[in-house]
Structures are given as structure tokens and as C-alpha cells.
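The next block holds one structure in the form of C-alpha cells; read it before the comments.
Apart from one protein chain that is not included, each protein chain of the complex appears where it belongs.
Letters A, B and C mark the chains as written, and numbering starts fresh at 1 in each.
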Amino acid sequence: MASVLLPVSLLLAVLLLIPELFGDFTAYQIGLYLIYGIAAQGIGFLWGKTGVLPLGQALFFGVAAYITAITLRAEGGLVLDLALAAGVLVIMAVFAFALAALIFRGRNESGPYFSLITLALVMIAEQIAGTATNLTGGFNGMSGFQSLGNLDPFGGFYYVIVTATVAVSLLLFILNRLPVNLIARAVANNEPRLQLLGFPTHAVKGAVFAFSAVIAALAGGLFASHQGIVTPTSTGFALSAEMVILAAVGGRFHVLGPLIGAVIVGWASAELRDSFPYWELLMAVAFILVVLKAPGGIAELLESAYRRFRPVGTTVPKPAIVAPKPRNGVAKSRLQFDDVKLSIGFVRILNGVSFETPATGIVSVIGPNGAGKTSALNTITGNLRLTSGSISLGDTRIDSRPPHMALGVGIGRKLQVPSVFFSMSVSENLSIAMMANRAGLIDLFRPTTFQWRSKPLADLLEHPSVPLQEELVQPVEHLPQGHRQFLEYAMTIAAEPPVLLLDEPCAGLSPDETGLMTDLVRDYQADTGGLVIVIEHDMSIVEAISDKVLVLHLGQVLAFDTFDKVRSNPDVQVVYAGGTK
Amino acid sequence: MLKSTTKLLASAAMALTLGTVSATADIKVGVLVPDSGPAGLFGPSTRNSAKLAAEKINASGGINGEQIELVFADVGVPPAEATQAALRLWKGEGAQAFVGMHDSAVREALIGRFGGQVPYVYTPVYEGNSCADGLYITGETPSQQLAPVIPHLAEKEGVSKWYLIGHDYNWPRDTNALAKGYIADAGGEVVGEEYVPFTVAEFDSSLQRIKESGADAVLITLVGGGSVGFNVSFAGFGLDERAIRLGTLIEENTLAGIGADNADRLFSSSGYFASIETEGAASFAADYSAAYGADAPALNGLGQSAYEGLMLLAALANKAGSLDVAAMDAAAEGTTWTTPRGDNTLTGHHMAQTIYLADGSGGAFNIVASFDNVASSEACSN
Amino acid sequence: MTALLEIDTLTGGYRDTNVLFDVSAHIEAGSVLGVFGRNGVGKTTLARLVQGGLHPVHGDIRLNGRSVGDLPAHARRGQGIGYMPQTSMVFDDLTVRENLTLGNAREETETYFDRFPRLAERLDQPAGTMSGGERKILAFVRTMIEDTQVIILDEPSEGVQPENIDHMAECLKERALAGAGILLCEQNLSFLTGVSNWFLGLDAGRVVLNKLASEVPASELRSILSL
Partner (left out) sequence: MTSVLILNLAWQISTLALVALGLAIVFGKLRIMNMAHGEFVMIGAYAPVITSSLGLPGWLQLPVCLLTVAFVAFILERVVIRHLYGRMFDSLLATWGIAILLREAVELIFGRGYQSVSPPISGTLSVLGSDYPAYRIAVIIGIIIGFAALYWWNARSKVATRIKAMVGNPDLAEAIGINTARLSAGAFIFGCCTAGLAGLILAPTIRIEPMMGLDYLIRSFFALVVGGLGSLEGLGIGAGIIAGTQSFLGAVVSQTYGYLAVLTLSILFLWLKPDGIRSSSR
């Protein structure tokens, strides 16, 4: 916690000294920059972690500023003002959450579309603010009100801004050390994987967006009170873009980055504007240089300079805590396909697949390339929507559910090409996996959740031949493909799903590694007594592990029986002879 | 209670900063000009005009015997940043009075922050009815630009069917509200009224409506680039043969952008044009080109307004004997002074002035009529 | 006499970490060099260094005696070095047909369609909608039909059904017979031993075996691969 308190108390000290050292007017100036900086901190948090870039953050800033102005005009007293302010923040949060969650539902991207929607929204808001003269005062703005609590904008109100700045920074610093931070970053990293770990990513993005909107609204309320006037520019496109620039220049990956950006950019443009006619040119060049040479912004430059003096100390890992039991919905149930059909465009991929697995054991799925094996698994987890038919696990129908609900009913999934959180370390990957199907909302805000360990995962890591233990602090990016296979397997079983779907777990593994993987799978099934479905081409593996074998061909079930019977089935022999590595 | 304490503190702080500044024995006047943003076009001519005014004032003895020094700030930015720039001059550099040429949103913000503690002259064309302690206005208001001009055009050009088009904000709406009365009084009718967002750059549907309305006169309250785009298309569609145009914010730069081909029967109403041939205006234009050369930024009503503003400030402060707002407010009514625009009188904190009507046909403004001592009906009631 | 492709004391890896150290090998025209080793020993890095996707820290690559080590990847392809990557091996957004025709094809695809009829059926389908194994096959065929002298294949058999692996082996042998030099990184030992004339064993980024295939007993391969 010391590493949180140090920068925050430093920030507080610097901000408190400003009026003493530079006078009230400088404090007034810095106050405005800090207000923008707070809003930019929200943008940095959203953009830096989830990869979602809001281009219309002035919507929340401006609307909150207008509502604050209306409230202050009514002169209902401080208590009423504050109560209304709290109400506004809640409304903004609900609106932002609903907007983002609705738009991101069923969409695994953080790309430009959402950004452009926020841009269009802020343009609508600016247009309405500029023309609804009766409500907003139009272009000339809404003015003629005192600041919150009648504080002097050149004096007392500065301390209100400082309080808000420090409070928001403290909150962000604390959030950065909590498990929820890992989840937010995982969204940008690999959204489909996070869904298969049971997290509703659209809601995660919605929540982070709502959080950033609340911060922007808070800043907007301060702005109205500080300026004594609110004009359409406060809810405009230009201000939205400016806030993004502050976050980018200051550094979106660091809590204080956007604040630094706001103060430096604000100060530099105020100084230059009146002394250098081509100040915009200078700012533009500086800005391009930051994007090209220091994508992490000024904060990252400062931090790497600081790290040269004080390298990161090796943190001693905290002792493991036994993780709570996973919330497994269905235990020991049969998986049943009933006339499942699936088409994508004109291509028919599954063509009436029906079978019913036993409730426990290992089922191998074999078949020629393009038979529909992976697609069949995709329909189970909801990554593909059925054209017709149904899939049930026990008595529960599970098709047409989004992928993030699969783990909730007990289905864990390892994908064909190893899918992990690439720009995170191995241990961060494992921490996220440990939260899957275990962590409640509150656990995401408890640091002790990081220490969770379950026995199956611990056993796996301690296995002498599994390569992960030495690689815990390494970023996954540079791990060889085969090691990623083990990592993804570990992440999948961490949630201890009673139904485990493994898509070619031995692809890219050497013969010895293949043997290791098959042992792990067999042990897992034996320990949990659950159901494992494996797609595999290597017949020696299939023979060694399978209780039953499902043969798919051209999107249909060719055979579903024990290994020996399948092998002697003449229909199967025609299409699939099989072989070994 | 709290309020009075903070006020006390603020004035104490101000006294402190003023104390340090008065050592130079000059009076600093803050001049707020747009160097950035859409109005940035008018920054250079505004600065130049202000400097000429300062020279003139200092040559004739300054303000109450003290020489003045101009300090500039860029206010072509959103109100929050513009206010900061102005406050820097006030609190940081000790400016004791302000002259501003900027948009109305910035004015409203400044009124709030100045709080009547410092004299402030606002100079550009605007919608009227802005009143505050220590605020004096030299810019033309809609009544001044339209009350004499609409009947004149109705008579001389024989127009009666007016179409009103403007950008969708306060100034055009307020202007047109008044224009409707003048048009009715002149026996005309309004055949259409339309407001377009700042973000719209295509005017064909508006032009089509104008054509269908049968209008023979169009009152344009579009600003800046929108006005240029509209007028270019207007002529492109051949509408210039069907209707005259009257703009209340079409100055020399805008006319240049519209181009000679597209300016037939395009009238503009303003307190100043570079082509005014009165003695005062001619000598101002001569001084301007002597000081800044032939290639200097073109003179125009907005830029020149800063000259008016400084001259008013000097006249008023000299009359009041100080730059104290209360004293100036007391002395304000009836102050008279002479400038390139002619003989001006301050009534209700607004400037009664000569209004000129110019025809832009052929790409240059020809003064076709002038109306002396036009008072504003949107002035303050003291 | 110079080999078709010479790899000369090649050292390199990713931005901040070297993966491969002083690897030397050569491929004769008409032969298959089988590269093997456990996961993470540098097989993919070797393939990418030779192909041009990564640039060596030092060492050189020579094609027909001429250095190509400084050329960008597209220029090496122009010189006749073809490449099939391990992952992202097809253009997902393009159709199967476009995938096959975008590079310079050496020969007609018909003979390959006989072996892999699924491709012919899916010519107008976006490659991204095909299964993982089918995409491997598409990438393999695309690499085979190009007008290249050297072909680098990184784990072509991963996720491919056994019959199709056998077809791949036939194709490789034919292509070698026609004079190409092939660098094959593989984990599938039966496939690897079935087609390679020469073995290059890697461990921890260094060469631990570089021999004619016929001189290497299966036990030696297994011992290098064991965990």
C-alpha cells in the first residue's frame, strides 16, 4: 500500500503548495487543468485498460456541467446541491453502462465503431445545447450562478478541485492493485478467452465505461462551479478530442499520466498562445512525436527514467490461499445434441448432428479436416449460434446462450490455437483463470483474491515436466506455441469445470509432451469424475484415452462407439484411416 | 458573510498586484483578440487597429494624463480558456481595463469573472441586450443595422418578400426577431425563415426553398465560412438575378471569399467599411497603411471595432476622471467621441453611430447609403 | 560446390532476446532438411530468420551462393524462398481461390485438388470460415504451387488428419524430386522421418545434431526430444 500512498501524498503536497508559491491566479489556472485532467484520467483508465477509446467524453462532462449550472442557479443550498450531484452521477453511470453494454453485446471488439458512436452522440449533444436556447442559453451559454457552496473560484474552490483530484487518483491507484484491474486489461488482450472464463465482457466494458463517464461528469460539475458559465463547447466534439489528447500525451497507462498531460498541455498552450503565433504547429509536432516515439506518453518516459534510479524490487509472492469452491452449475450430466444444424452463409457446417455422451468419461472426436469438429464445440459454448436443433447438458438447454455463460453451467474450453492473454505474464494469466467461476463481484475488489490457488492448478504447476513454473513472470508473448498449450490447459482446468472441451490439446507438442498432456487429461477426468471431450487426430492417443469415440464426417455423425468398434467400422475406414505421430 | 470575506480577500489580492504594476506609471489595457479559431482571421487587423488607437490616445495625452500600454491575449478559444487568458492580463499583468473583440459566449464568461470590477468595452457586432456594471458596447446591434436599412432597400430596390437565413444560434435568431418588425413596417412580408447548424456546409436545399418562396430579398445572418459557402452557391444557382441579399456580418474578407462573380447585389450593413470616404475614415485608412504597409491585413468592421473600443475607453475614462467602474458608470451616459465611424454617443452603455449600407457587386464594397447617429434599441436601461 | 541454401552461424530472435545461437546448416537441391526439437528451442525462429520475417543479429543466409540475409521478406520470396508459417497461415478475409492465386503460382493447382478435394469444393469461401486443419492444408498447397526453389514449412501437419499428412508427405517428396530444397520444422516424428534426408536437431537455440537422415537412429531423435 505504501507505493500508493507515496505518489498520492506527493501529489497532494504539490497541489497544496501551488497557491502558496505561485499565487491565486496560477492556482485558478491549474484548477481548470486539473478539472480537464480528471476527465482525462477517466479516459485513460478506460482506453489504457480495455482498449475502448471514447471520442465523446464531453457528453458526460457537459451534461453534468449544465445540470450543475441549473442546480446552482436554483440556489437550493449546499445539501440539496450535493444530493442532486450524486443523483446526476448515478444517472450518468446507468446511462453509460446501458449504452456500452448494449452496443458491445455479442461483439468482440473495441474497435472504432463504439468510438464513432460516442462521437456522434457528443455532436448531437453539442447541437442541442447550442440551439435549445430556453434550456441551455444557447451559444452564449448559461451563466449567472454562484459556485458550489459559494466558494471563491480564485480561492476556496481550488481546494475542492484538489480534493477531487486526489480522491480520483487515490481511487484509480487502488483499483490498479485490485483483481478488477486484471479483468479490465484482459478485455483488451483477448476478449473471447475472457468470455470462456465466464466473464461477460460487454458488461465489463460497460462498467469501465460507466466509471469513466462518472469521472467525466464529476469533472463537468466542478467545471460549471469553477467557471460560472457553461457553453455548448463544454459538451462538444473539440473538448472530447482534447481530453483524449491529454490522456495520450500524458500517458494513458498511468494514473497520473492524464493529469500531467492536462497541466503540461494546458500550461504550454496558454503560455505559447500569446507569445508564439504558430503555437498550434508546435503543439501538433510535439503531439505527433509523442504518438510515434513515446506511445505511453510523458508518464511512461518519467517512469522509465525513475526506474533507472530505482529498479522495480522483486516482490515476494504472497502465500497462497485456498481458493473457494468453484460454482459449478451442472454436475455429472450427459451432453446431448439433438438434430443440430449449423450454416454460415451458404456453407452448411453441421448437418443434423445427434448424439448423447455418457455423464462421465473421455469422449474423443475424430474425423477428416472440415468435418465440423471444432464447430461442434463452438456450438456448445455458444460461440456459434445453431441454425436449428438443440443442445442440452442434463436437463438444461444450453444452445443460444452467449459464450460467457458456458462456464457457469460447467463447461470449460480450450481452443484449437492456444488462446491466452498475450501481453500479460504467465502468473497474471493464471490469476484470471483462478477467478473464473469463483470470484463474486466483491472478490474482484479484494487483493487477497490474487493469492487464490486450487489443488488441481497447484498440482499441475508443480509437475516436474510442465514448463510453466519457471516462466511465471514472463510475458506470454514470447512463450513458444507448445508452452502456450500447457498454459491454456492450466487456465481451463483452473475453474474445475465438470465438462471439459479440449480442441487438439497436443497439436504442436513433441511426442514426450504429447504423452504428458494425455496423462494430465486422464488424471483430470479421474479426479473430477466429469466429462472430457477431446478433438484429436493421433489414433494412438485416441486409443489410449477414449471411453467413446465420436466420428464426424461432412457435418454428420458417422459413428459413435468404443474405440475398437469405431476402428472396425467399414464406413469409418472409408473416410478416415487414422495414423500416429 | 462568506461571500464578503472572499470579496475582501480578492480585492486585497488585486490591490497587491496593482501595487506592483503601478511602478511603471503606465496604464495597461488588456486587448482581447481572436488569434485562434474560426474568428482568427480577424486577429491581425484587430491588433493593428488597437495599436493605432493606443498611439492616438497617447499622442493626445493618454488617459487622465497617463500613457497607456496595450497587452494582448488570444481569446479565439472556448470560453474557459479565453477567460483564463483575460484573467492573466488582469490578475497577472495588472491590466486595468479591457477591450474585447470576440464571440458572445466569451463575453458572458468574462462578465461573470470580471464581476464589474474592471471596465470592459465589447466591440464587435452582436445581438444586443447585454448589460452589466462596467460593460460598454461599441458594436452594432441588429436594430442599428436593420431599422434604417430595410425600409431603404424596400424603397430603392423595390423588394418586399424577405427570406431570413442564419446559423442556428442566438445572434441570428435575435436579429431576425427584430427584422420581422422592420419588414412589416416597411410593408414587406417574411416568406421564409431558416436556421442551419454550424456543421452544415451544403446549402442547396435552402437555396431551393428560397427559390420556391419567391423571395426578392434575403437577409443573411450566417457567419464566416458558412456565409461564404452560402453566397457562392447562391450565385451559382443563378439566384442573384432573382433576389438581393443583405448581410449584417459580411465584411471585406468574407466578400473576398465569396468572389466578384458571386457578389452581385449583395448588400452589407455595418458601422464601418474600409471604403468609407469621410475625412475621419480616410485618415484612419491612411494611418493604417502607413503603419503596416500595403500588404497589411485588410481593414474591416470587426478589426476596426477595436479602435472604436479603445477610443471610447479613453473618452469615458477621461470624462469620469478615473478607471473606477462606479465613476465611469456614473459618467457614461451621453459621452461623445469621434472616430472613423463618425460622431458617436454612448446611450444605455451602447454606441449610437453612423450606419453604412454598401453594395458588394463587382467584389468590392461601394457605400450606397449612410444613416447618421443610429441608436440601438437593444441598449441598457441604466 | 555450393548448396542451394546455406545457413551460416545464424544468431537472432525477437527484439530483446536472442533465441538462436550460431546455427549453421545447408540444404541441397532435391533434399528435405528436417528440423526438430522440443518446444521453445527455436525452430520457428529459425524458419522466420531464413524467410526474412526476423532479421539476424549476425550470421548470413545464402541462396545459390548469394547472400540474402539483408533482404526483406518479400524480396527473399522474389529470389525463390517460399514460406508457410505455423500460425496465421492463410489470409482469412480472402477466398480460398484468392489465397491460392495471390502469390506467383508455379503450376496448376489441379493435381493438388485431387489430393485435397475439399479445397476445390470451397474455392469461393473465405478462408477464415474453414476449420483449422483445412486452413493448414490450404496454406500448404499455396506454398507448394509457388515458383520457389526453397520451401520453408513450419509445422504443416498440426491439426491435419493422418491421411492428409500422408498426402503432404507425397507432395513434399515430389517437390524435392523436382529440385526444390525444403526446410521442414515438425513435431510429428513419423511425418518428419518419412520425408527428411537430413536432420537438424536443436536444443536451447543451438545445433545438437546435423546429420544425414540415414545415419541417425530413432533413439537419438527421441533422446533429443525427451523432456
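Here are some notes:
One rule holds in what follows: contacts are C-beta pairs under 8 Å (C-beta built on N, C-alpha and C of every residue); 3 or more make two chains touch, one makes a residue touch a chain.
All figures in this text were calculated on a predicted structure; none of them were measured in a lab.
The chain that is not displayed touches the following shown chains in the complete assembly: A, B, C. Residue-wise, the contact with the chain that is not shown comes from B:202, picked out of B:185, B:202 or B:372. For the options B:49, B:262, B:335 or B:376, the residue in contact with the chain missing from this view is B:262.
Residue B:233 is the one among B:233, B:322 or B:345 that touches the chain missing from this view.
The chain not shown here touches chain B at positions 38, 40-41, 168, 194-197, 199-202, 204-206, 208-209, 211, 225-226, 228-229, 232-233, 236-238, 253-254, 256-262, 298. Mapped onto chain A, the footprint of the missing chain covers residues 47, 53, 102-103, 107, 109, 111-117, 119-121, 123-124, 127-128, 131, 241, 244-245, 248, 278, 280-281, 283-285, 287-288, 291-292, 295, 344-345. Chain C residues in contact with the hidden partner, per the touch definition given at the top, are 51-53, 72-75, 77-78, 82-83, 85, 88-94, 98, 102-104, 142, 146.
FYI, only the chains that are shown with their structure count from here on.
Geometrically, the chain at the heart of the complex, using CA-atom means, is A.
Note: centroid distance chain B to chain C, computed from Cα atoms, is 75 Å. Between the Cα centres of chain A and chain B there is a gap of 53 Å.
Here chain C touches chain A in the complex through residues 14, 17, 37-41, 44, 86-87, 118, 122, 125, 129-134, 136-137, 155, 158-166, 187-191, 222, 225-227, going by the rule given at the top.
Contacts from chain A toward chain C in the complex involve residues 344-345, 347, 367-375, 416-417, 465, 467, 478-483, 504, 507-513, 516, 537-539, 576-581.
Against chain A, in their complex, chain B makes its touches with residues 2-3, 6, 9-10, 13, 35-36, 72-74, 77-81, 83-85, 87-88, 91-92, 103-105, 107-109, 111-113, 168-171, 173, 195, 197-199.
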